[in-house]
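There's a structure below that I have some questions on.
As you look at this complex, bear in mind that one protein chain is not there, while each of the others sits in place.
On to chain A.
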């Protein structure tokens, strides 16, 4: 896919009342150039493919894909050129048609479908913007302001969205829709939402770029697994212990590291994440090494009842206790509610702490460390607190993960996990709680929904991140409301620029 280059020789913008004649040769030449660039790029990247044969690796050509992508680039570039020359409406119709064809008709490959739908969609969007604003492109500042307004609206609408969303999340397992698969996806999403909210404390509030958050997740998971394995402790005893241990590891890491600034800090946290994983791999006798730990006990119903059909001595069976038919789904539903509750605890904590001196000090540190110190804020303590608290929530999530999977190994705690959680926070808009939810739905939910595109998931993920960084570097829903108002929102808070 080629980005439209804006150096292309284009005539005056379409705002002129008398529509200028369409420069067909120019547009065709421009599109042909783009197609040529696409040819150069796609021949090695798409056109050749290594295939594993019994005789060894061999290379196979894929001319169809190359031709398809070149044609699509040609058409796309032509469409963009024509939009700029005042033919927005026909291009809009054609692009929508292409997207519809991609959606409806069977395609030879899934990539083709993806490109048709996405490409058609983007061009249609461009054309629609042109039709409404009379320009083919918004300036960066203008776009930012619009997105800010959207983010502010969403933020204010959260008051109404949040209860509905929570009610929906609570009701979901009770509906007939709730099968095993849906609940599993729900649990996965909620786990990432919880981790995103946890990391948001460090990254979004305190402004510390932590690239090793998964380490605390791992500490929590292994704390539970090992405590259960060696001492036979139950989940409900281990959950707080795992949180405490993760918080301790956060403090342990924090002490030497928090003096570092910016990039150095990020790199050291990244190293810490790897160190934890490598310890887990290599301390074979204690952690089981790469084989991990299996047979991690499942949680009971608050220590009262068990979810098995025939519970062990001294324990009631959940279905008997509540007079239900036995169903293996009960435990899943319980897990779902458990992670929902844990995630909400993190959320409520963050919402409350923002209005407390601790949270305000974090935000002040993010804005300006030197000024914070000049006001008597003990930076080390504040950062340690942020680190420890976020680590504790990571630890809770980790021990939940261990009990849900029943099996953990260092494989689950690689750097990519940290990267994904960080991507969720950054994509959503640093500090934005609702942003984390939206970003989790995008980053975890979409790939989960398009499982058949598995091969291209990471590609699409990377592309999405690049587009967001170009288009909205501050994150989708970055918007900050003051934590305390003097005028109760009666006088409008004048927006950027007005006072300059």
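Convention: a residue touches a chain if its C-beta (ideal position, glycine included) is under 8 Å from a C-beta of that chain, and two chains touch if they have at least 3 such contacts; residues count from 1.
Keep in mind that, in the parts below, contacts and distances are computed from a predicted model.
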item: Listed names "Urease accessory protein UreE 1", "Pyridine nucleotide-disulfide oxidoreductase", "ABC transporter ATP-binding protein" or "Cytochrome c oxidase subunit 3", with the criterion being the UniProt name of the chain not displayed; value: "ABC transporter ATP-binding protein"
item: Touching the absent chain when the full complex is considered, from A:60, A:142, A:179 or A:368; value: A:368
item: Residue among A:29, A:143, A:298 or A:379 touching the omitted chain; value: A:379
item: Residue numbers in chain A that touch the chain omitted from display; value: 259, 261, 349, 352-353, 356-361, 363-364, 366-380, 385, 480, 482-487, 489, 491, 493-500
